[in-house]
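One protein chain is absent from this view; the other protein chains keep their places.
Up next, chain A:
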């Protein structure tokens, strides 16, 4: 099965090429969608096979490299087209292909009748291909190809409705923001390659080779620089402060695209990259602290913005930013397993939430369309009471919401609680433990609040649609609801693969171990040993863990209760609140004016500089030089043309002249 790993990225690529080249001629939506979804499903099947085969091997043998061919070889630099199969990449492959397939399936229903249906699936498959390259490549360069690929495809997909200016702008914004991050990734790559090469004569970018030589990385300024550069790349791709602002705008793309970008792919790339290179990051306490702080700050900051948004997708977007903050918090405190675990559970419930919101928007759009209403189908202020009309959407959405809110028993609880506990008990940053945990806990409360606010505004209470429109509202077709049900199922039960030790010991006497931690153990073994060897010890207190768990659950419940009180019991109160503190509401509603600050601090100065360079430098100096050179060369070219007379005797003379010259030079020198 391992030999077939190349099929995993290849299938979606083939699907993309077929749809891209022939889609316009095929026209039939079922065929186009079938090719796209089928190709991802094929990858999923191969990924399943690889997972099972990997499970059958003993833990320490679960690192397999499959090199297909040498891609670039130049001096000491060598890059293969090769794949790395280990528990981490197998997990990612399963998430990307599995959820990717569900989203493809869903898209067939959601995009029905859209112009450029084939274009959409071509991009979507290409996106999946890039992401699969990213998570399965065995070297940094191949990862970078995937890294750039998802950046490009996100640009194409966010700007899918390119006739809308806002969509085009959002696509550009995503692309530019990501470029800033990519710049960091490349610098990190170069520095690492050069550092290992010149100091230790280890010229490699292969992950396995790098891991083998991890001992050569001496903690210090260079390693910290490498880590921070890579982290800058991660902040771009995974939407962390300061490069997060593109993600909420990415809502301009079709909703399944948001689900794909937010849940299964793209944004998880940064988390994956840090987990993949944990052996480098563990060497730099400074970088880890920066990551933990940025993660915690992003989690809290984005959650506050999420509380005041009215666009259903925008709430989910900020929720994604916030949840990604948790993952980085986990990475920053050295809890790599917990971070990847949250990545997985988050993929389940966030995909479910986005697809659910898509189903709602789909329904709303049709209902409003019937009424020829211009109202925004994404604005929650136009919704309400939808649960009666869209029961499947409602129930799946509700379960996913409970999961993300961190209510015990569902997937989100296990992963989030693990991160919070590790943030508190981690061996790396004793000084700021309370701050990290506190930020995480408050963000958890806010998450519960804004998510239930969304549920209450959308599905409960009286509808704010007109009677006629409400009458036309109906549940989405099966291609939409089946993925929802699958994802809701995973949101509920997916967390049981990683039940924390204290819970397992309490309820089952340890008979139900933390499979997920055990599974990923070999990947992070180096970091674990390194931490222990350097005398850093985390906190081990069962009582404390229970206590903190209780507190975080209480905070989450508090958030839900607050949402219930404000949006069900006393629906008038939020209005009153916002009118009492208009400045605060405006600030939160306008996303703390971060976009405006960026415009002021970076975008406008850059534009001014660009304008100056264009009109002042480029047009006058550069163009002048270029045109001057071109004119000279062209003049020269014109003269040389006349040498080409067309007369044979002239040609022969030139030859004789050349021969004479050459011979003379050699004889008389």
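We take it that contacts are C-beta pairs under 8 Å (C-beta built on N, C-alpha and C of every residue); 3 or more make two chains touch, one makes a residue touch a chain; residues count from 1.
The definition used in the following text is that contacts and distances are computed from a predicted model.
Peer 1: Quick one: the chain not pictured, UniProt calls it what, "Urease accessory protein UreD", "NADH-quinone oxidoreductase subunit N", "5-oxoprolinase subunit PxpB" or "Beta sliding clamp"?
Peer 2: UniProt lists the chain left out of the view as "NADH-quinone oxidoreductase subunit N".
Peer 1: If I consider the whole complex, including the chain that's not displayed, which of A:434, A:512, A:573 or A:657 touches that chain?
Peer 2: Of these options, the touching residue for the absent chain is A:657.
Peer 1: Give me the chain A residues in contact with the hidden chain, please.
Peer 2: Those residues of chain A that touch the unshown chain are 69-71, 73-74, 81, 630, 633-634, 636-638, 640-641, 643-644, 646, 648, 650-652, 654-655, 657-659, 662-663, 666-667.
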